[in-house]
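For this depiction, one protein chain was excluded, whereas all remaining protein chains were kept in their positions.
Now for subunit A:
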Amino acid sequence: MTVLKQLPKGAGRGVAFVVLVLALALAFALAEPRFLTHASLSGIARHMAANGLAALGLTFVVIVRKFDLSIAGVAAFTGMSMGAVIAAGYPLWLAIVVGIMLGAAIGGLSGFAISKAGFPDIVTTIAIGSVCAGMAFLYTGGRSIFQNFFQSGITDLNDARFLGISVSLWFLLLTYGIAWLVMHRTRTGLAFYATGENPTAAHFSGIATRKFIGSAYVICAIFTVLAVLLILAESGNAETNKGANLMMPAYAGVFLGAAIMGGTSVISTFAGILLITMLLDGFSLMGVPYYYSDGVVSLILLLGVIAFSDTIRTWAGGFKLFTSKTKRTGSVSGGQA
């Protein structure tokens, strides 16, 4: 017990996360021996890269206490757009630039409507997402795009390795590293957090809250484009339903991570998305159909949020089921008159 007390604040949550990952790996390895094979693990790494990028973008939006439900639509439209540029014979880099520009424009539109015009975030992003999902059918009427995909080199994004690890995972680690530095070590990050904590107080503190809310949507859309790019690279074609499977893991990753780590941060999202990707890939390896595994993962998300929420633990503390730690911190405010 004394050793536990000396650990820095939050260490318990980190330990809980590691235990969860190991327990999950063990459970899957026992249920399905192929889980720990190289092919399976590298699959997890690649899926984690796509899910992780979408979740990282969403993290910015969640930090300013908003929602973005246009992720699936944006992914479908920008994915098909990038496919169309590649199919027309243009180089890969141009397709990526076009995708990012489109994403930034759509995110900018959502951001402007929500932060400047004061539209409700959920309705606005559902509407914009639906319009984008429809626009995804503009190019081919819904048929798959695959022309020029192999010549363009897009599949290398999926296949290439560096030091034995796929480049997409390296890219994920790099973006998370940069995002962590920005969000937790610069004044820009502090301003994002202040905007989310209390927009009025942040405004009174001279923080341009609208700018930060707007840019969160732009960042979210750009990361969605990068995520769908990796999905196109893995499958070797562009289809209108490619983005449909990004939204649930992204939300699950952000909120499960926040529940485990006690707050939304770049690190919490990383933790969440690792768990979610392990779950999804583990289930698909075991041959569980996606419509069941999505349900199970969503259920786990719900249980995770409940298990780690302060309210529940305080409540449970009354029954002496959990550690007395939460009770003691509670008394600090309780002693106030």
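Assume a residue touches a chain if its C-beta (ideal position, glycine included) is under 8 Å from a C-beta of that chain, and two chains touch if they have at least 3 such contacts; residues count from 1.
Here, contacts and distances are computed from a predicted model.
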Omitted chain, identified by the protein name its UniProt record gives, among "Dihydroorotate dehydrogenase", "ABC transporter ATP-binding protein", "ABC-type sugar transport system ATPase subunit" or "ATP synthase subunit b": "ABC-type sugar transport system ATPase subunit"
Chain not shown: contacting residue from A:Ala208, A:Ala244 or A:Ile300: A:Ala208
Sole contact to the chain not displayed, among A:Ala191, A:Met247 or A:Leu280: A:Ala191
Footprint left on subunit A by the chain that the document does not show: 9, 185-191, 193-194, 197-198, 200-208, 327-328, 331-337
